[in-house]
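One protein chain omitted, others in place.
After this line comes chain A, so read on.
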Amino acid sequence: MMAMAVILSFLFPLVGTLILAFSAGRLGPRASATVGVGSVGLAALATLWAVLTHTGGSQGVTLWNWISVGDFQPTIGLAVDGLTLVMMSVITGVGFLIHLFAAWYMTGEAGITRFYAWMNLFVFSMLLLVLGDNLLLLFLGWEGVGLCSYGLIGYYYQNSANGQAAFKAFVVTRIGDVFLALGLFLIFMELGTLDIATILARAPELWEPGSTTANLAALLVLGGALGKSAQVPLHTWLPDAMAGPTPVSALIHAATMVTAGVYLIARLNGLFLLAPDVMLLVGVIGAASLLLAAFAALAQTDIKRVLAYSTMSQIGYMFLALGVGAFDAAIFHLVTHAFFKALLFLSAGAVIISCHHEQDMGKLGGLWRKLPVAYGGFIVGGAALVALPLVTAGFFSKDEILWQAMAADQTGLLIVGLLGAVLTGLYTVRLILGTFHGEPGSDHARHPEPGTNVFTHHLPLVVLAVLSTFIGAWIYPGLGELFPQAPGETTDSGHTLLQVLAMGAAIAGLALAGWLFLMRRQWLDDIARKGAGARLWTLWHHAWGFDALFDRVLVRPWQWSVRMLRFDFINMIMNLPAVVARVFNAGLVRAQNGRTRSYALVMVFGATLILVALALAPGGGA
């Protein structure tokens, strides 16, 4: 029963993709949307069925034998446990709501069929990623979601900047993927298998904790996770990825794909526990990304870029949790983050469409009375983002992460986490004030057209808003028994103190933001306009200059070497046969002119030539 449900869940999006991709423009916008949304809806129902029929533990589903060579008989198989089901529920549940919202968002856009074909393919690949029982199948899904991300970032391909952004995302994540591929090679070479359960069983037997091989394998896998999850230093693609349609940003670049790195590390937890140094590195990278992105989010003017940096910052929290060994807390935050970040992105999408594709905070403002649904979405989602105590989902998951960091005696990470919570309050309040309050900055913001469709506009926002409150934290089943013991499970001392601290940090952030942006606005603007303040603003606005650095260190030398190689001498010699062939071709093409009379002429000329030659040849002619 469960096997059937699981297979159906990823078969529906695949069939949807195939229908859309092979319709070749024969489906109208409505039909495309119906197929696209319907397939993910059915996948969500199948997932629900799978959750209901799952009997606990890890259940395998073998699809078929891949090849059969002697003893080597790799199967294409799925493994379904609690973690998989949680991920599937997020992918298909949140995915369905986002698809539904996209039906409203994408109305009137060109290429709806292409949009839904990519979106369905994405859902399929992502499900494959979380379902695969071996790393190879996971890698297939991993590459599949990267491809779909590329196709959807570059959705508005007529603007070349979007193509550039898609290209950048593809190349940067590919760098991570190379590391992951190398990691897989190493694991296969050392352990002789890519089956996840076998790896987790065999690795502790063969590898000493902290040995070089274990460290290297974990490090390479981490490289892949960093690229996909947009963590320092492979994070530069994520803000640019906002060039895609907003539902894409919500689904791929906030709720699901970017959390694939978190899933990967949580799935391979046994491997990482063998490499304590790499674990620490995971936590440090998470903390660094968390802080860098939070500061960068403070200085953005584009609402989607603020959300992009906040996504990066929140994934930083998840990495921090993974780093201290609190895998369950990381997945918990992944789930709540998927709810509230999807809500924030969809609300931003509602604002953007209502204001005719205006997404600059300077040109928005004063919208709260005119766009009440989007405003409500922002308030609830923003509250969950800053982890407003007790009533929001974000509070419970973020509190869990900070508590685990404290229990693991990682005071440095804990302080960064608390500081991040304050900064989150700052940029969230700035985002909401800049978008919904104050004076409208343009005519588009003065006369917005609010979304009215109850089914495709209100429903996804309301459902996600409900899930962003403490209800979202309640429905998370808790996966503690799947993972090795987290540090916070053994002790309970200081938990209350930590909760007070976390609440304090969130409220301090909000209070500070309120004081700064409401009372001291003028003062703040003055600081940002001149001297050191202006320089800091520029630095944060460009996210600490990583783009410029990579451009100098990597992109330009590369382009230079490519320019040099254009005049490659050896290449010219290699091209010689081609040039000769082309010259002959040109001559022969001229001979084939299609005039029978000239053919006859040439024939006579040739025959005469042969006769003369025979006549003149020595010993011939007689």
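Please note the rule applied: contacts are C-beta pairs under 8 Å (C-beta built on N, C-alpha and C of every residue); 3 or more make two chains touch, one makes a residue touch a chain; residues count from 1.
As a working rule, contacts and distances are computed from a predicted model.
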Name of the absent chain as recorded in UniProt (options "Acyl carrier protein", "NADH-quinone oxidoreductase subunit K", "Spermidine/putrescine import ATP-binding protein PotA" or "Thiazole synthase"): "NADH-quinone oxidoreductase subunit K"
Residue of A:Gly108, A:Gly594 or A:Pro618 in touch with the missing chain, whole complex considered: A:Gly594
For chain A, the residues touching the chain missing from this view: 589-597, 600-601, 604
